[in-house]
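Single-structure report; data block below.
All protein chains but one are shown in place.
The chains carry the letters A and B, assigned in the order they are written, with residues numbered from 1 in each.
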Amino acid sequence: MAEASGMRPLRLAVSAFVVVVAGGLVALWALATPRQDVVGQAVSWVDVRWTMLRDWYNSQPLDGEVEWETAQLQVRGAVAARGPALMIEYGCGSCHIIPGVSGAKGTVGPSLTRFGERAYIAGILPNGPGTLTNWLIDPPLYAPETAMPDMGVSDEDAEDMAAYLLALGHYR
Amino acid sequence: MIDEESTLGQFGSQSALDAAGLGAELTLTLTTALHVAGALIFLSVMGALAWAWFRTTGARTWWIWAGGVAIPAGALVILVVGSTLTLAAIRAGGENATIIDVRGYQFWWDVTYDPTGDPVRDGNEIFLPLGEPVTFRLTSEDVIHSFWIPSISGKMDMIPGRVNELTVTANELGRFRGQCAEFCGLSHPLMAFEVVVVTPEEFRAFVADLRNEARDPDTIALRQGRDVFMNAGCAACHAIRGEAEGGVLGPDLSRVGARASLGAGMWPMNVGNLAGWIADVQDMKPGANMPSYNHLTGPELRAVAHYLDSLK
Partner (left out) sequence: MTDATITEPHEQGPILEERHPTYEEVWATPKGWRKLSSVSHRVVGKRFIVTGLIFFLIAGFLALLVRTQLIVPNNTFLDAETYNQVFTMHGTLMMFLFAIPILEGFAVYLLPLMLGARDMVFPRLGAFGYWCYLFGGIIVLSSFLFDAAPDGGWFMYTPLSTREYTEGLSADFWLIGVTFAEIASVTAAVEIIATILCTRAPGMSLTKMPIFGWYMLVTAFMIAIGFPPLIIGSLLLEAERVIGLPFFDPAMGGDPLLWQHLFWLFGHPEVYIIFLPAAGMVATMLPTFVRQPLFSYGFVVAAVVTMGFISFGLWAHHMFSTGLPTISLSLFSAASTVVTIPTGVQIFALIGTLALGRAQLKVPMLFILGFLFIFVMGGLTGVMLAAVPFNWQAHDSYFVVAHLHYVLIGGMVFPLIGAFYYWTPHFTGRMMSERLGKWAFWLMFSGFHITFFLMHITGLRGMPRRIATYPEGLGWDRLNMLSTLGSYIFAAGILIFMLDFIRHRWTGTPAGRDPWGAGTLEWLYPAVAPGHNFHAIPRVTSREPLWDDPRLLEAEAHEIDGSLRGAPRGRRETIGCHPVTGEPHQIIRLPHPTFIPLWAGVGVAVAAVALLAGAYLVAAAAAVATLVIFCIWAWEPSFTGETHNSGPDGVLPVNAVSRVSHTHVAIVGTLLIIGSLFASLCFAVLYLWNVWPSFTTTAGLADPIFAAAAAVLGLGLAVLCELGKARTNVLADMLCVLISLGAGAALLWSMQATDPLASALGATLTVTVVFVAIHCGILALWSAIMGARKLAGQVSAEQTLPELNRATYAKVTGAMLVIMALLLCAPQLGVLS
């Protein structure tokens, strides 16, 4: 007991230190403006690396064989991580439910949950990187009666959004 | 593709701590002073408490006179004087102000420039001339709303049957976000607007330009869109200068495509959001007075969305 009570101030000091440091970091994180957001940037740096690592791992063939099902959904050179921000910008969420996109809860068009598992786009085009990118750029070209407008999406943006959508239901 | 960067997602665009107008700047100074004084008083009282906790010296009646009466009274006099001077400074200099009428509706804002001369309507986006006083005449057509642009000035309620005046001076170019601050029903959280501070010359050019007729549709597709707009009955509530000027129940759409945001400051303005909005308003903004136009065919919906997007 004597030892335990001797340890008590030390334990108190350590806990106080931990609480102050953790509290300080959380306060920095909560109050920072985007320009001074050191903690937030550190967190997102780790998050981005972690996501890349996870995506890379998930797309690896487990038995040495190339997993064609996954591979054929890859959009070469696209940055899937840009997807959510782009889809907010183009207003996809006003018609579609899209997992991971803030405020995307529209019910005008179909939900895009697990979109990577979809066989057809809009019941017309076979789902895949190329067709999806083309579809996003100009839907009425493929489905003249569709309600989905041509939103003036650039090629690059379309690829990034396609990459994000195709990953839904696979490893996202 | 996005013409104007909206204030959506812009850190500090709706913050009283990022002051960009006379009222907000003066109030921010007052706020800082109040918080510093408040923190000092708080620490003193807690210090007195800690002292009393650890000592058993007995108490003196003068403590009450000092801590309970004299010091608070002194602080209050300073506070009242400071706050009254700030109030006077905020209210000063509104004599030759430009007048803009803003009427609150569930859940959008009807803006009228030059109401005393040649009135011209717009909605959900307000242009202000840099450095010049502007007096908003605020009222409401249904329930109580509150007009608040934190970066520019404090808030003022919009009350049916009354006209409240609020004079502001914007001191920084740029875009700021305003929002309804008085609970006004189902979509109260979705009732915001954008404020665009431009140079006085640009401001006058903007108002002059607003008087011109809306751009004529110059392609077949856009003309189809205009036909849908007319046939579907949109014009009963919405006005487009030069095309249909009767509708007053909804926002004026003469330059809708030029606005940075849709749905009273809630979504980026683009064809995608316009189409989703027209097809399912009641999902995007529950309780709005506009019905969901989900009886339009796909091509009709696209055409009208493109047409509205082209109105700049």
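A few points about this structure:
What we mean here is this: a contact is a pair of C-beta atoms (placed from the backbone, for glycine too) under 8 Å apart; a residue touches a chain by one contact, two chains touch by 3 or more.
On a predicted model such as this, the values are computed, not experimentally measured, just so you know.
The absent chain, not drawn in this view, touches the displayed chains A, B throughout the complex. Taking the complete complex into account, B:M156 is the one of B:V102, B:M156, B:C234 or B:V256 that touches the chain left out.
Checked against the full complex, the one of B:Y113, B:W148 or B:F229 touching the unshown chain is B:W148. In the full complex, the hidden chain is touched by chain B at residues 8-17, 23-24, 26-27, 30-31, 34-35, 38, 41-42, 45-46, 48-49, 51-53, 55-61, 63-64, 67-69, 71-73, 75-76, 79-80, 82-84, 86-87, 90-91, 106, 142-144, 146, 148, 150-151, 153-157, 159-162, 164-165, 177, 179-190, 266, 286-287. Where chain A meets the chain that is not shown, the touching residues are 26, 29-31, 33, 40, 102-103, 105.
Please note the rule applied: only the chains that are shown with their structure count from here on.
The distance from the centre of chain A to the centre of chain B, with each centre set as the mean of the Cα atoms, comes to 32 Å.
Contact residues on chain B toward chain A in their complex (touch as defined above): 1-2, 9, 11-12, 262, 267-268, 270-277, 279-280, 283-284, 294, 296-299, 301-302, 305-306.
Taken together, the chain A residues at the contact with chain B in this complex read 33-34, 88-95, 105-108, 140, 143-154.
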